[in-house]
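The complex is shown incomplete by one protein chain, all other protein chains being positioned as in the whole.
Letters are used for the chains, namely A, B and C, taken in the order the chains are written, and counting of residues starts over at 1 for each.
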Amino acid sequence: MNLAFDIVLGLALLLTALGVFSSKDLFRAVVMFIAFGLLLALVWVRLDAPDLALAEAAIGAGLTGVLMIDAVAHLSANTLQNDQRDDQYDHSPKRPLWLPVISCVGLFVLLLGAIRFRPEASVSLPDMVRDNIAESGVEHPITAVLLNFRSYDTLLEIAVLLVAVVVAMALKPAAEDRVHQPPPAHDPILHGLTARLLPAMLLVGMYVLWAGSYMPGGAFQGGAILAAALVFLQLAGFAVDRYAASLLRLGLALGFLVFLTVAVSVMIGGRPFLTYPEGFAGQLIFFIEAMLTLSIGLILFSLFSQNPPHSGAVGHQGANHDQ
Amino acid sequence: MIEAHTAWYLASFVLLLTLIAGLLRIWHGPNPADRMLAAQLFGTTGVGILLTLAQAMQMPALNDVALVLALLATIAMVAFVKRMSPQQGPTKSQPEDQP
Amino acid sequence: MTSDLWFALMGVALIALAAFTFFRQVHLLRRILAFNIMGSGVFLVMVGMAQHQRETDPVPQALVLTGIVVAVSATALALIIFRRFYSVSGQVELDEYQIEEPTQNEDHASDTMKDNINSLQDALQSDDEAPAKPSASKGDQ
Partner (left out) sequence: MNLIPLLLVIPLAWALISLLLPRLPLGPIAVLGMLVQLIASALLWRSVQLDGAARYAIGDWMAPLGITLVADGLTVTLLAMTALIAIICAVYALFYLRAHPHEKRYFWPLFWFLLAALNGIWLAGDLFNLYVGLELVTLAAVGMVTLSGKRNALAAGLRYLYAALLGSLGYLLGVALLYSAYGTLDMQQLSQLMENNWTTQAALLLMTLGLLVKTAIFPLHAWLPPAHGGALAPVSALLSALVVKSSFYILARLWLDAGSGLLPVAGAQLLGVLGASAIFYGGFKALQQKEIKMLVAYSTVAQLGYLMLVFPLATGTSPAAAMLAWQGGMLHLVAHAFAKAAMFLSVGTLVLAVGSKQISALAGISTRIPLSLFAFGLAGVSLMGLPPSGGFNAKWLMLQSAMTSGQWHWVIVLSLGSLLTATYIFKVFRVSFDQQAIDQGKGVVARAHWGLEVSALLLAAIAIGLGFAAALPIELLSLPQLENGALEGVSP
């Protein structure tokens, strides 16, 4: 039964991906992609990785999907002006076949061989994680890896997020391009939905963050949920990005600031970079995670909201076209 | 106990099959709203699968995943309504798709 | 066959198909989709292969969590640059000829170039008049 479930799930995943790749209609490809994210979350569950399922449900099926839909909407809104009615269809040319075919077949054979002839590993990190988890300050092994054993990776990863935001801010169109956007229409249904869903989202976000120290959950998943809540608010017509403009920058960097400060301050006491003082590891990790949740939420949200104007600014958009 | 597991697995398997039916709906469309609605149902079924799997696999953490999925699945829908709906672009035509 | 191995194999198939699409398509949005699915395939291989014939391993799961966040930043960045590119050029793909002939848009490019140069020359000239003044906070709005 288990295996049958997995086989059907895997095939469905593959079919969905094929749907994304082969669909001529861009919007269909994007909806298929959202479905792909959802199936992938189920696959992570079957792989005993509920943390990844959480992240995939929030990021893959949620945020990335919204970003993609927004981008497709942007494309169709702008092509309309150029009087191309079948805006969602892809008329772009294709490259010659030989390179795709070679790379596809080559990768397939290479990877199958790699799986087939894989040697047995002599080092076992799971054992080491288990032996050292008592010292890490948290009970959940994935949180222990992310924020203690391999916290340096996490620090750099937050830097990656920050870089993306800096570039987004740099590429944001100048202020005069944005003021002409019509005020968002008041939508009673959406408003009611927001009023009911938003508190639940924030609550779940906090719960996921808090749960992270002893069970699946943590800063990334919590941050992704927070970001989703903010995106929701923005879509519902609240101009979140404008309210938060002054605090945004601090909020963006807060997690990184706290993380780096904690990491460096222990060095003054002569301990290595990124260690936690004995006995305080648990509390510090939770504190850092809370700040990271806030930061990640704001960063992911600004990656969504800093996009160039979209369909809302149809009339003005023409000015940007130099063709 | 084993029988209960099997029953839960069976339930999730059946839900998985309906999920695949939803996949076909997304593929066939024919217009964007149909696809989006099918994706929405897809999310709901996903929540169901997660809840049954939580019982079958004895993993209570999956209930959290289901919760998150239930909350976030609406976002794509809202984005679709706000960003792609016809009233935003008055001249916009519904693309016809030949299934 | 275990489920871990099965999903790792699915990951391999996803990678191969996504690579095909990535190299075949020129539409930038489609290539972002392909990139994301290829990434998911890599993550599946990473977790599936590590757990195949072994216990559940938190390390690759943590790595994949990091990878997912990195992939999201990269995707968001690609979308932002793509949309900006689309709104200044109206194109959804990069010109193939640009690889070999980057000076195709020479007239246009040299115009903006001259603007830049003039403004820079102005700035440098004004700088020569007041050389001691540092370039503080000029770009802040």
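The criterion applied here is as follows: contacts are C-beta pairs under 8 Å (C-beta built on N, C-alpha and C of every residue); 3 or more make two chains touch, one makes a residue touch a chain.
Treat the numbers as computed from the prediction; the structure is a model and nothing was measured.
Participant: Which of the displayed chains are touched by the chain that has been omitted?
Facilitator: Within the full complex, the chain left out of view touches A, C.
Participant: In the whole complex, not just what's shown, which of A:4, A:97 or A:121 touches the removed chain?
Facilitator: Answering carefully, the residue with contact to the hidden chain is A:121.
Participant: Looking beyond the chains shown, say which of C:9, C:33 or C:46 touches the absent one.
Facilitator: Once the missing chain is taken into account, the touching residue is C:46.
Participant: List the residues of chain C that touch the chain left out of this view.
Facilitator: Touch with the absent chain occurs at residues 15, 22, 28, 31, 35, 38-39, 42, 45-46, 49-50, 52, 59-60, 63, 66-67, 70, 73-74, 77-78, 81-82, 84-85, 88-89, 94-95, 98-99, 102-103, 105, 108-110, 112-114, 116-125, 127-128, 134-141.
Participant: Can you list, in ascending order, the chain A residues touching the missing chain?
Facilitator: So the residues of chain A touching the unseen chain are 110-111, 113-119, 121-125, 128-129, 132, 148-153, 155-157, 159-160, 162-164, 166-167, 169-171, 249-250, 252-253, 256-257, 260, 263-264, 267-268, 270-276.
Everything that follows uses one rule, which is that only the chains that are shown with their structure count from here on.
Participant: Assign the assembly's chain-to-chain touch graph to one of these shapes: line, ring, star, complete, other.
Facilitator: Shape = line; chains linked end to end, path left open.
Participant: From the C-alpha centre of chain A to that of chain B, how far is it in Å?
Facilitator: Each chain's C-alpha centroid was found; their separation is 19 Å.
Participant: Using mean CA coordinates as chain centres, what's the chain A-chain C distance in Å?
Facilitator: Chain A and chain C have C-alpha centres separated by 15 Å.
Participant: Listing for chain C: what residues touch at least two other chains?
Facilitator: There are none in chain C.
Participant: For the complex, which residues does chain B have touching chain A?
Facilitator: 6, 9-10, 12-13, 16-17, 19-20, 22-23, 26-27, 29, 32, 35-36, 38-39, 42-43, 46, 49-50, 53, 57, 59, 61-62, 64-65, 67-69, 71-76, 78-84, 88-89, 91-93, 95, 97
Participant: If we count contacts the way the header does, which residues on chain A are in touch with chain B in the complex?
Facilitator: 1-2, 4-5, 8-9, 12, 15-16, 19, 23, 25, 27-28, 31-32, 34-35, 38-39, 41-42, 45-46, 50, 53-54, 57-58, 61-63, 65-66, 69-70, 72-73, 76-77, 80, 85-89, 190, 193, 197, 200-201, 204, 207-208, 211, 215-217, 221, 225, 228, 231-232, 235-236, 310-312, 314
Participant: Mind listing the chain C positions that touch chain A in their complex?
Facilitator: Touch residues, chain C against chain A: 1, 3-10, 12-27, 29-30, 32-34, 36-37, 40, 43-45, 47-49, 51, 53-59, 61-66, 68-70, 72-77, 79-84, 86-90, 92-93, 108.
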